[in-house]
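Below is one structure. I have some questions about it.
Only one protein chain is missing from this complex, and each of the others stays in its spot.
The block that comes next holds chain A.
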Amino acid sequence: MTRAWEQIVKENRKTLLDRWSSSVVAMLPGGASHGSLVAAAIAEELGALLDAVTDRTVQAAEPIMRITRILAVQDIPPSRSLSILFMLRGLIEELPAGCDHPCRDRLEELTLQAFDSYMKHRETICQIKFDEGRRKMHMALRRAEA
């Protein structure tokens, strides 16, 4: 009997996570170094996300929010940032159980969640730029608005 993909992923968690983190970190400019804080933060968040992939009782929103927050300001295009769950799919496919329909559905669902979250962070950046412009002109705007 084939065991559920979730079970296989859980059994291979450590290897999978190491390979996944390495591939994500390697997307950063210069093939980013693992000695950096950003690489460590990415690895930590991917761990939490991997747990949420296989277990729906684990909250996915928080790790997705955190990891997309890091990726949304890195020097890489959005398409690459959002390919992280496709990378995971490739890694799972190499496992004995493969990535079957339910597995693919789960990863697609999380990819779309990640897309929403990524966009939210970009919107925050946009608002921050706007606010910063206003802060800089604080006294002038006060006079103009008086």
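One rule holds for everything that comes next: a contact is a pair of C-beta atoms (placed from the backbone, for glycine too) under 8 Å apart; a residue touches a chain by one contact, two chains touch by 3 or more; residues count from 1.
Note that in this section contacts and distances are computed from a predicted model.
A.B. asks: So one subunit is absent here. Using its UniProt record, which name fits best from "Phosphate transport system permease protein", "Electron transfer flavoprotein beta subunit/FixA family protein", "Acyl carrier protein" or "Menaquinol oxidoreductase"?
C.D. replies: Not shown, but named in UniProt as "Menaquinol oxidoreductase".
A.B. asks: Determine which one of A:K14, A:H101 or A:R135 touches the chain that has been left out.
C.D. replies: Checking each option in A:K14, A:H101 or A:R135, the one touching the absent chain turns out to be A:R135.
A.B. asks: Can you say which of A:R19, A:R69 or A:R104 touches the chain missing from this structure?
C.D. replies: Final answer for the missing-chain contact: A:R69.
A.B. asks: Give me the chain A residues in contact with the hidden chain, please.
C.D. replies: 25, 28-39, 41, 69-70, 73-75, 121, 124-125, 128-129, 131-140, 142-143
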